[in-house]
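Removed from the display is one protein chain of the complex; every other protein chain stays in position.
As written, the chains take the letters A, B and C, and residue 1 is the first residue of each chain.
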């Protein structure tokens, strides 16, 4: 399956949260020469997440991007709890980029702007935001998708945060 | 005990996380005319937190400030998991102010700046930050206290966030 | 309030889960000469629970009974997750009795028999089971109360477990 990706020359490969500890897959993407976004498992500790990255790095591929997407907790008022503290801790323990997926964390489109701003303010290197031309027609995750207009407005609001002194996005 | 506070004319009364569901205490502070900071219980849901505030409000005191201070989770790389999503959700469901205690959430002084910025960016109305003239001599929570110099620098860095368009601190 | 209990000569005093870390109350019951049932807090670790018991014991009252009543988790198919492992661990770390409240753990009457049997089989010294003459008329916790007939039948089923070799109830 990885071959199909390579044949079509994809830019980046994403390991989903449910595959964070699929060790055969981690070893496979460790052997190729493409950036890998490693999403955090639903209840993975930071140590387990870093160890999963080691499986990729051990194969020679150091082009790894951590993606925090919320963890499972007792709180069910939202889809997951965005673990904002993971950002400064990962930035301290590795030199790899850390991005945030506010859409899966909150699970509702109206939560995305606040979580996006918090992520950048906490030091995240990027965001992965879900957008759909007409969210109500989306096949999955419709509740959390922004419209193109909403995304454009959000990007405008995020600019000052991304350009704050001492950081570049 | 509440009488002692009133005699000495304290400005604000704080209900600690372990007393969030001490219903007798909640009813007592509901009868007085002082602002009450209601810290979230270690594993309280948003619904339970809002219900605790209702106990205070039922007595006539609507001067309630919610304080998010981190929740308990499986992750033990830090003291608690700061639940940043609670800020926009509470701001939507009530008109009461929401502040954040980044010191108890992270448990380490070096985490405080990133968490403080994230809290303001997510819409928090204020911060409660621990400071000590010489943290290493503090009787408790020494690891999480900032020095006066660190606090001063942080306040400078927080200013642009607090003055962002559409918000006032 | 404790005085009222003592005047009426109650047999045992129960500290509820939400008061497990009400340290003033723990010190108070430490000074009296009555058995104290110390329920585990909703998200209290075993260490915190043992430390809470130390507050009571420090005052001179060593007549302490631990009561496991379920902990909070991500699973919301039942009220709480009965932490059955806490029984052998506490029995190993202290010489104090450990009982179980299967009613609050499961939250449904039909779960009580299985949880009661599991508790005794794991080494619990006793059970605290909710019963109501007509559960559907109970003012609170109606879903989890057994009828007198159900309780009688359960006690019969529990007998062989309670009389297993090497244990006494």
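Simple rule for what comes next: a residue touches a chain if its C-beta (ideal position, glycine included) is under 8 Å from a C-beta of that chain, and two chains touch if they have at least 3 such contacts.
Because the structure is a prediction, the values reported are computed rather than measured.
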item	value
Option touching the unshown chain, where C:2, C:57, C:96 or C:121 are the choices	C:121
Per the touch definition above, residue among C:6, C:89 or C:155 touching the missing chain	C:89
Chain C, residues in touch with the chain not shown (by the definition above)	43, 45-47, 71, 73-78, 81-85, 87-89, 92, 105-106, 110-111, 114-115, 117-123, 160-161, 164
Where the missing chain touches chain A, by residue	18-19, 21-22, 42-43, 72
Hidden partner interface residues of chain B, rising order	43, 72-74, 76
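Here is the rule we use: only the chains that are shown with their structure count from here on.
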item	value
Two chains joined by the most C-beta pairs in contact, as defined above	A-B
Whole-Å gap between the CA centroids of chain B and chain C	32
Euclidean distance of C-alpha centroids - chain A vs chain B, Å	28
Touching two or more other chains - residues of chain B	43
